[in-house]
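Every protein chain of the complex appears in place save one, which is left out.
Letters A and B mark the chains as written, and numbering starts fresh at 1 in each.
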Amino acid sequence: MTIVSDRAFSVSRLPGFATIAVTVLVMLYLPIVLLVLFAFNAGPSPAIWEGFSLHWFPRAWANEQVKEATIRSLVIATSAAIISTSVAVLAALGTTRRRKSPGQTFVYLMINQPLMVPEIVTAVALLILFGFIKVATGYQGLGYLILAHSAFCIPFAYLPIRARLEGMDITLEIAAADLYATPWQAFRHVTLPMLMPAVAAGFMLAFITSLDDVIISLFVKSAGQDTLPTYMLGQIRRNMTVEVNAISTLLIGLTVILLTAFFLLTRERNRPQK
Amino acid sequence: MSSAAEIAAERKERRRSWLLSAPALFVLLFAASGPLLIILVYSFLPPGKYGNVEWGFSLDAWVGILYSRDIFDGTYKLADAHLTIFWRSLKLSLYTTLFTFLVGFPTAWFIATRSAQMRAVLLFLITIPFWTNLLVRTFAINQLIRNEGVVNTFLIWTGVIDTPIQIVYTDFAVFLGMTYVYLPLMVLPLYATIDRFDMRLLEAGCDLYASRWQVLRHVIVPVVKPGIIAGSILVFIPSLGAYVTPRILGGGRNMMIGNFIDLQFGAGRNWPLGAALSVTLLLAVAVALFVYVRYATRDDNRV
Partner (left out) sequence: MSSAIAIETRRALKEYGTGSHAVRALDGVCVRIDKGEFFTLLGPSGCGKTTLLRLIAGFETPTSGQILLHGKNITTVPPNLRPVNTVFQSYALFPHLTVADNIAFSLRMLGRSRSDVLQTVERMLSLVRLESFASRKPQQLSGGQQQRVALARALAPEPKVLLLDEPLSALDLKLRKEMQRELKRLQTETGITFIFVTHDQEEALTMSDRIAVMRSGKILQVGAPREIYNHPVDRFVADFIGETNFLSGRVEGDKIRLSSGELVAAETEGHSGSVTLAVRPEQVGICPAGTSDSLTAEIVDTVYFGTDTHCHLSLADETELVARLQSPPSGNIGLSRGEKVGIKFNPGAVQVLNE
């Protein structure tokens, strides 16, 4: 790619900007590409290339800890995404397309709170609270992780749903009422089908967010409840092997797939409206 | 004048709104906002011998943020180690914000001035790293710069150096890592404002004898200021509370405040101090957000 040439005068072209931009894009991908590349390394080092091989993937999966952490991560992410998306749909219905009120601002602040409070603070707060509950009830299960993940996933599920609702023509629901739909039927047959792409998008963002979480999981998990990220963080202490690259590659792949789906879903929404 | 029926409808509407928001509020109150109050309470309790707390009232944790007590004569003096950590957190966060802006602005500008199709592709390319696991991205940087990493291995192999350059476990490594992981947070809001920028303003600027740099300084930057502020806040806040990146790239010594809090709940066994530090961090973030909201809602900054 040639970056700067003696092109015709263009007011929007600023000298050096293209060079910086291309460098930034390259630097953004270089570490990730190398990480993925070395996942296919035949040798044991994530820095010295010894030929192509796929053997790190089955090897990682053969590791009982990796397998358990993967399943646990998926269970948590699925549950948290379902819970956060469900409550986010309801909250979005309750807070959009109405006159502004102080109560609504409060709800909006509450929902976005996880985006503003540093994760480490929430993590230690949950460590204390769940510590009490664990002692009081004796329950040590995945419930704590699922609940904590559900909470910080809510804003990610909420935002696309809210955006879609606000962009939706309210006349359509009025039209449904005019055509003899009860309020529930209007929601079921008009609002919900049109909201579905955004619900799916919100679900995916919540899923990715849960799958990526390290800090809160680290503080909330009981003994032997490693998720994939906390397991990987533990490995940094030991001598790093290509196993981590293999797991990372799979996570990156999953993210790219979900994001592509997200983009296709949200792009679809611009079509029906004019 | 509105009829009784309208008032009743309004009230019903409001109740419905609360009912619909209730499940989300419950989850958040229980597992996100509520627990923050416990932190506040804990910061006023004395520490337990083996972690956790004892019941009582104590300001030790708050004093302990800045001062340490001499074990022998009981006098207080400034805790240098703590100050170093605070200073490092602030310094690295500011550097990260500044540097992500310096490289992020040209990137956002470049993307925003491409064709619509190219723009979509480039934006997607920025978004993928943004959503890629933060831990994975930090690992990626780590594998690149550590002593046995790709860069050092390559330099030794080509004979440029004999012994690896120590990058990892320095402040610079933490700065590099944070710049890398938070860069999309700067580019995306900048892009959003530049995208709305009316390019005719540039022609007007050039027409009125401004050079390219004068246009940048006097036309572009003032107009896209809201985006610059938003991007800076989005980078500064997570930088200040960073935990994963300094832990992996800074090692045990180059702690930031997030790791310092973690330490109090682990080996440090001083939960109240950890709680007080958490509240302090929260307040710092609140101040940053307050400044942002004050600025963002000032009328003359609306575009």
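The definition used in the following text is that contacts are C-beta pairs under 8 Å (C-beta built on N, C-alpha and C of every residue); 3 or more make two chains touch, one makes a residue touch a chain.
These numbers come from a predicted model, not from an experiment.
Checked against the full complex, the candidates A:Ser101, A:Gln185 or A:Ser222 give a single residue touching the omitted chain, namely A:Gln185. For the chain missing from the display, the contacting residue among A:Gly141, A:Gly167 or A:Pro193 is A:Pro193, taking the whole complex into account.
By the touch criterion stated above, the residues of chain A touching the omitted chain are 169, 171-172, 174-183, 185-186, 189-190, 193-194, 271-273.
The criterion applied here is as follows: only the chains that are shown with their structure count from here on.
With centres taken as mean Cα positions, chain B sits 18 Å from chain A. Of all residues in chain A, those touching chain B in their complex are 11-18, 20-25, 27-32, 34-35, 38, 45-48, 83-84, 86-88, 90-91, 93-95, 98, 101, 103-104, 107, 110-111, 113-114, 116-122, 124-129, 131, 147-148, 150-152, 154, 158, 208, 211-212, 214-215, 219, 229, 232-233, 236, 240, 244-245, 248, 251-252, 255-256, 259, 263. Against chain A, in their complex, chain B makes its touches with residues 13-14, 16-21, 23-25, 27-36, 38-39, 42, 52, 103-104, 106-107, 109-111, 113, 122, 124-129, 131-137, 139-144, 148-150, 152-153, 180, 183-184, 187, 199, 202-203, 205-206, 212, 215-216, 237-238, 240-241, 243-244, 247-248, 258, 261-262, 265, 271, 274-275, 278, 281-282, 285, 289.
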